[in-house]
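Heads up, one of the protein chains got dropped from this complex, but the rest are sitting where they should.
And then chain A:
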Amino acid sequence: MPVIALAPDYRGEVRDRVENFHGNQLVYFGWDRRMLFCSPFTLPLPPDMPFKTLVSDVLTPLLAAHPEGASIDWSTATWLRAGQPFVPEPEASLVANGLGHKTVLRLQTPQPAGVGGSGN
């Protein structure tokens, strides 16, 4: 049942549809097992941004706030898209990489392993 309501066939307004973000879409980004950042990030991004630009212009400066952010080896990093492993195409856009509005992108780096090896 979509809702228990007094009005028959009650429909809610979808508040976060992509049209409401002025040409951007939202991508959620999390660096797995790095709890210094308390939670994943919400990033408003142009859908046609190439994946490699996301890495160089958005993620790299963002992760610089982590003491190990600067030493990430992007060539061995692995990725999850909506929870499933995937290999991004660096030259292709976010959308062409299957990263649509409100998709979760997760970065996994085996080394280093967080502040003091603690996953932080």
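The criterion applied here is as follows: a contact is a pair of C-beta atoms (placed from the backbone, for glycine too) under 8 Å apart; a residue touches a chain by one contact, two chains touch by 3 or more; residues count from 1.
Keep this in mind: contacts and distances are computed from a predicted model.
Enquirer: Missing chain, UniProt name, options "Chromate transporter", "Spermidine/putrescine transport system permease protein", "Lactate utilization protein" or "YHS domain-containing protein": which is it?
Expert: "YHS domain-containing protein"
Enquirer: Which is it among A:N24, A:T53 or A:S93 that touches the chain not included here?
Expert: Considering all chains, including the one not shown, the answer is A:N24.
Enquirer: Spell out the interface residues on chain A facing the chain that's missing from view.
Expert: 1-6, 10-17, 20-22, 24, 26, 28, 30, 32-33, 35-44, 61-62, 64-65, 67, 82-83, 100-104, 106, 114-116, 118-120
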